[in-house]
Each structure stands twice: as structure tokens, then as C-alpha cells.
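Up next is chain A:
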Amino acid sequence: MVALAGCLLLPFVEFRPNRIVSGTFETVFVAGVASWALVALIALALVVALAPGRVRGSLLLVAGAGMGLALLWALGVAAVHLQEGAPAIVRVSVGPGAWLVGLGALIVWFAGTRATASVLVRRIAGVAVLLGVAAIAMWGGLGELSLAREYAVQSRRFWTLVRQHLVLAGTGVGFGVLIGIPLGVAASRNRVVRDAGLGIASVIQTIPSMAMLGLLIAPLAALGLTAIGTTPAVIALTLYALLPIMRNTFVGLAGVDAAVIDAGRGMGMGRLQLLLRVEAPLALPLVIEGVRAAAVLVIGIAAVTAFIGAGGLGILVFQGWGQQADDLTLLGAIPMVVLAVLADVSMRGLRRLVVSPGIEEGTLT
Partner candidate 1 sequence: MITLRDVTKRYGEVTAVDGVSFEVPSGEVCVLIGPSGCGKTTTLRMINRLIEPTSGSIEIDGQDVMSVRPEELRRHIGYVIQSVGLFPHLTVAENVATVPKLLGWERRRYEPKVRELLGIVGLPPAEYADKYPRQLSGGQAQRVGVARALVADPPLLLMDEPFGAVDPLTRERLQAEFVRIQRELKKTVIFVTHDVDEAIKLADRIALMRSGNLEQYDTPETLLDHPASKFVHDFMGSDRALKRLGRARVANVMRTVESTTGGARSVVAEACGGSRFVYLTDERGVLEGWVDCKVLDAGTPPEEAGTTVDWHEAAVHPETTLKDALSRMLGFGFRNVAVVDADGRLVGEVSLAAIEGTMADADTHIANLEEGEVLGAIPEESPAERDELT
Partner candidate 2 sequence: MILPPRMRPVVAAFAGTMLFAWIVGQQELWASVLGSLFPESARPVYPAATVAELTMQHLRLVGISSGLTLLVGIPLGMWVTRPSGADFREIVSAAVDFGQTFPPVAVLALMMPILGFGLWPAVVALFLYGMFPVVSNTVAGLEAVPRTVIDAARGMGMDRARILFTVEMPLAARIIMAGVRTSVVINIGTATVAAAVGAGGLGDPIIGGISVQNMAYVLQGATAAALLAVVADGLLAGAERLLTPRGLEA
């Protein structure tokens, strides 16, 4: 929070003569009214965070949302203002101060959602933010920021890469589910599978993703395959997806109350019926949690597979690093975060949707 206040003093936007060269920094106050709104909201967030009260959660939501929107607005104003009458090649990019404010806004927002018990309030706040973002986007000031200009240049390629990224991660998680769930079931039935399977999977998990891609060279070469491209990437992603899915399936099944299984058997269910009708529904929340963890993990690792030419958003990041073009890097990194967060949120939602209401939330991890 203190950092949040301090970040006002850091450079807010960077004004650069062109895409690559670094330029001069301006503070937040180039944005006029918008900047004052932003400062006021940060102050509000600080006050609310420090002074607990009954409506604290809602106030935090308002402050967080307000900070985010005011930030976007201020950035747009600053971009338009700085680029007035300048040549088209000029770039205005987001500075560290603005990044920190954005981070702060997210933190405040998340704290708000946690502290707010009312679902209705959270929904309303969510919709309000979406509308606000849409309004600011339509106004167009943001389009003048360098990131947006970069996007404009790269847009077609950008979406291809997003699609590639999703396909890579999706395939990895898909294979992870197809292999991990049966292995998890087997582990809950057989000690050897449990010890060996979980042991190997957790060793795999400790291996750095980039090292894994390198290590696959030898076995792939033995199969006559090259270590470059999509195939090794998908293999690596599947390997990483395995542990969370397998472990959670196992833990979920092992955690089913023996009395419940006994009751099922007493009613004349066979082993398969028992698994499908009794154990699976009870273990489901943990299995979905495992898939969620795997999805978040694999979206992150899919970024690394760009190294071996598997495509995906990692390409933008690494090219950005290679060319020292920050905008390009960010154009890859930000959507990556968005994808991971979306996967996280949607899997949590899915879990709430499919889990039997008879199983209390408290038993989930």
C-alpha cells in the first residue's frame, strides 16, 4: 500500500521517439483531471484498507475498480496529449509507475472480492468494470499507447499465436486428463502404481521446463523424431500436467469415506458401478482442482516451448527480448497472464457448477 503511494512519484509513461529507442519519462500528472481522479482513488483504497469497517469489502471493490479504470483513462489522456502533433512513429508506452498502480488496483480488487460476502455486490461490480473498460476502449485514447500500436501492427499474427498457445496448452491438459485420471484411479487401487507413478511424476515436476525440452532430445532421436517443434512441446506439457491431475484423482479417491463405499457395496454395486456412481462424484471436486492446477501450470510452460519452435505467445516474448522491444514482450506476456487467470477462474467456476451441492466447499483444497 505504501508502495502504491510511492509509485505515483515513479515515471508514469515513457515518451519515445520510436518503437525501439528509449525515451523520456513523464509523471502521472500529464494526464490532467484523470490523474487527480486516480490519486483520489488510491487515497481511498489506502484509507479503506487501513480502516476496517462493515462496508470495507464493497469500498475496496469500488476503489480497486475505480483505480483500474482511472488508470486506463489517465493512460489514454496522457497518450493523446503527448502525441498531439507528433509524427506517427512516436510511441508513448506505459511506465513503471502505471504498472505498479495497475498491480495495486488488482490487489485491492481481489482483496475486495474476498472481503465482500454478497455475491450480488460482486456481480454488479464486475459488470460495472466491464462497462467501464468498454467505454474507455470505445473512446479510443488507449489506442494511442504504444502497446496498442504494437498490437495494431501484429494483430493478425497475435491471434494466431494466441490460438497456438491455447491449442498447445489444451492438448497438454487433454492428454494429461486422459492419462492422469486412469493412473490416479490405478494408484488408488494398487500400491506399486501409487508409489512409482506419483514418485516419477513428482520428479518430472521438479525438472525445469526448459531442461525437460532439452532432455527429450535423446529419447525422441531414438524414435527418429526431432526435438524441435510441436511434438516434443506437447509431450513435455503432458508430462507436466500429469502430476496434479494424477495426484488429485488419487487423493480424491483415497479420501472417500470407507463407510460410504461399504454402503454402496451393501446395496449390491459392482466395482465399476461403485467407482462411477459413488467414488467419482465424491472425488470430482479434487479432480477438477487438479485439472485447474495443471491448466495454469501448462499455460505457463507453453510459453517456454516457443524456444523449440512450437509457437504460442512465448514467441512474442522471446522476440521482444531479442529485439529489446518491450512492447512486443508485453504483447506476449500480458495475454499469457490473462489466459492463465481465465483458465483459473473458469475451472473454479466449473468446479462450483458440477460439484454436488451435498459436498461442502470446505472439503476442497
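Picked so that all candidates are chains of the complex that A comes from, given by their letters.
Here is the rule we use: a residue touches a chain if its C-beta (ideal position, glycine included) is under 8 Å from a C-beta of that chain, and two chains touch if they have at least 3 such contacts; residues count from 1.
All values reported here derive from a predicted model rather than from experimental measurement.
Here chain A touches, in this complex, candidate 2 (chosen among 1 or 2). Here chain A touches candidate 2 in the complex through residues 1, 49-50, 52, 93-94, 96, 99, 106-108, 110-111, 113-115, 203, 206-215, 217-218, 227-228, 296, 299-301, 303-304, 307-308, 314, 317-318, 320-321, 324, 326, 329-330, 332-334, 336-337, 340-341, 343-344, going by the rule given at the top.
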